[in-house]
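Take a look at the structure set out below.
A protein chain is absent from this complex, but the other protein chains hold their places.
Let's look at subunit A:
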Amino acid sequence: MAGITATQLVKEYPGGVRGVDEVDVEIRDGEFFALLGPSGCGKTTLLRSIAGLEAITSGSLVIGDRDVTNAEPGVRGVAMVFQDYALFPHMDVGDNIAYPLRIKRVKRDERRGTAAKVADGLSLQGLIERRPGQLSGGQQQRVALARAVATRPDVLLLDEPLSNLDARLRLEARTFLKELQRDLGVTTVFVTHDQAEALALADRIAVMRAGKLQQIGTPREVFQRPNNTFVAGFIGSNPMNLLPAQVRESRLAVGDATVSLPPGTEQLVREGQDVVWGIRPEYVRWVTAEEAGAIPAEVSVVENLGASVLIVVNAGDRKLQVAVPEDQEPAPGDRGWIVPQLSKTLLFDAETTERIG
């Protein structure tokens, strides 16, 4: 078992693209760690740099207590599951799982035995003799996992392990993955662009954008206290409402309406400062009678989400999304008030986009 420490890690591709740009990250021993970000932000590049499949341009990488910045992939104690699983089509499931042991010169009987045991642990009983081409996507994924954990690696790397599965199977595999990781206690880094997956699985999440780290924290931290507007907009199944606003007389002018400053930010802003006011759709109530702190608004779009309804309202010249319980569903054109939950509102600097407070 081992932690991973990257210091000022840079991976520059030929042509000058920085896939990973001065990343500092410390992944703890036994942690389930997610790399999250939009397409092209450098998640795969960072993962492959940890694996040793990309030469690191500068900075250092330590796994356990060994500096592996320039080490070969095979000696890092790291196993990886590729997005396409990369199973060998000409070997049966048993030989695929046992392949790492074969390279380590374990005898055939012994490694077939280990493979069978690992396969059992991943509910692959009875499939040992099949070829990868004769398996379903979910089974292939488990074979790839089995091959990765067969040698008891210190670190397990997963590149979008669930993206090739259909929606229902993905939920199943998610639970499965979490249980497996807990049982093995192996330090796991997995890449995803699905924020829900990261929130559900990870102990901690690193959010990336254009090769740079935006925030590292627990799912709760990145959800409740995003470092900047990018993280705020990226995390959450409904993106956070981010509205330009201005500080006026210790209050906040959002379009025509004024709201209170988020608690704890009063001393951190100055009069007239341009800011961004953030509130999640889930933390805004839709009411049909005026009350204290309510902002008048008109419903323009109604989207059904099943147990709740997402409505888009116009408050003056600003647009907001509001999540409403299904039995309070308004109709487009309805007039009413929205009430933000003050303690859940956030303030960001309009220039640096960093969170204030």
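Convention: contacts are C-beta pairs under 8 Å (C-beta built on N, C-alpha and C of every residue); 3 or more make two chains touch, one makes a residue touch a chain; residues count from 1.
Definition applied: contacts and distances are computed from a predicted model.
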Per UniProt, the name of the complex member that is left out, chosen from "Phenylacetate-CoA oxygenase subunit PaaC", "Carbon-monoxide dehydrogenase medium subunit", "Cytochrome c oxidase accessory protein FixG" or "ABC transporter permease subunit": "ABC transporter permease subunit"
Touch criterion as defined above, residue of A:25, A:78, A:146 or A:261 at the omitted chain: A:78
Touch criterion as defined above, residue of A:4, A:27, A:51 or A:68 at the omitted chain: A:51
Touching the absent chain when the full complex is considered, from A:3, A:100 or A:161: A:100
Sites on subunit A contacted by the missing partner chain, in the whole complex: 51-53, 72-75, 78-80, 82-90, 99-100, 103-104, 147, 151
